[in-house]
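For this depiction, one protein chain was excluded, whereas all remaining protein chains were kept in their positions.
The block that comes next holds subunit A.
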Amino acid sequence: MIAPALILSQVKALPALASSALRLGELARDERSAAADFEQVVRPDPALTANLLRVANSAYFGLRCRADSVRQAITLLGVKRVSDLAAAVALAPVIPARLPGYDVEASAFWLHSVAVATLAERLAAQLRRPCPELTFTAGLLHDMGKLAIGSFVGDAAGEILAHVRGGLPFVSAERAVLGVDHGEVGGLVAEAWSLPPAAAAAARWHHAPGDAPDDTCRPVVDLVHAADALAHALGLGADAGELARSVDAGVEARLGVRARDLEATAGGTLDDIHELAALFLRQPGGTP
């Protein structure tokens, strides 16, 4: 078991997310904000500016004309997309080269994060549901708890994997050995990074959406849960837990999702996931 104070100190020791990303998230949620407000936040951040333009002009987004300025990118992509991209640009440098406890390299962690973000959004579209705000960002950041407790998991890897081989889901094995799991710690990280409630809830409850309190953004949590399960099933960013993950018994009814929806979403999204993940792999400086 790890002392709660030790976990908190690890959470506080994590590098901060770029403040520009957080500010853009706030602006995206404020209906009074204008494109000029976004521009003011993005322009002083050269890495964000460069990456935003590069990603905006990639084939993934298929813009009809080229965005040469931040203002154009915001106009062409929309504020929500720019905010999602800023979250991705902010997360990439925070991921360490390797998370030993989870036996995963940064590139695999990144692929999984992008896969969950993209699958969650596309699953909502497949189900003909309105995609809740912040679904992409919440999917992208759902595993941030792993960044804080990776070293503890590394020290206890043998014991955790013994539980997994005995038939326990990985997250339950974490809890059995450490007293916490990466979901719970993800909730603390979200608090430390001042993330919005939907992203915090998805991090906290993505392995047990049925246990989330009624006042959480459950549709986001359910979509991220289903997308996480699908990404693991498809081997997108496989880690030490392999397929030892539980599917929530209520998610099928709450989302109205069927097996064929999952297959159609997977088939239609795979290439986009790889393309989007690769865009950030080429990001200059300190990225996976």
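Here is the rule we go by: a residue touches a chain if its C-beta (ideal position, glycine included) is under 8 Å from a C-beta of that chain, and two chains touch if they have at least 3 such contacts; residues count from 1.
Keep in mind that, in the parts below, contacts and distances are computed from a predicted model.
Chemist: Out of "Tryptophan synthase alpha chain", "Probable chemoreceptor glutamine deamidase CheD", "ABC transporter" or "Peptide/nickel transport system substrate-binding protein", what name does the UniProt record list for the absent chain?
Modeler: This omitted chain is identified in its UniProt record as "Probable chemoreceptor glutamine deamidase CheD".
Chemist: Pick out which of A:P169, A:P196 or A:P209 touches the chain that's been left out of the picture.
Modeler: Counting the whole complex, the residue in contact with the absent chain is A:P169.
Chemist: Quick one: say which of A:A90, A:V251 or A:L279 touches the chain that got left out.
Modeler: A:V251
Chemist: Which listed residue, A:D30, A:E159 or A:D271, touches the chain dropped from view?
Modeler: Spelled out, the listed residue whose C-beta touches the missing chain is A:D271.
Chemist: Counting contacts across the full complex, list the positions on subunit A that touch the omitted chain.
Modeler: These residues of subunit A touch the chain that is not shown: 161, 164-165, 169, 229-230, 232-236, 238, 242-247, 249, 251-252, 257-260, 262-264, 266-268, 270-271.
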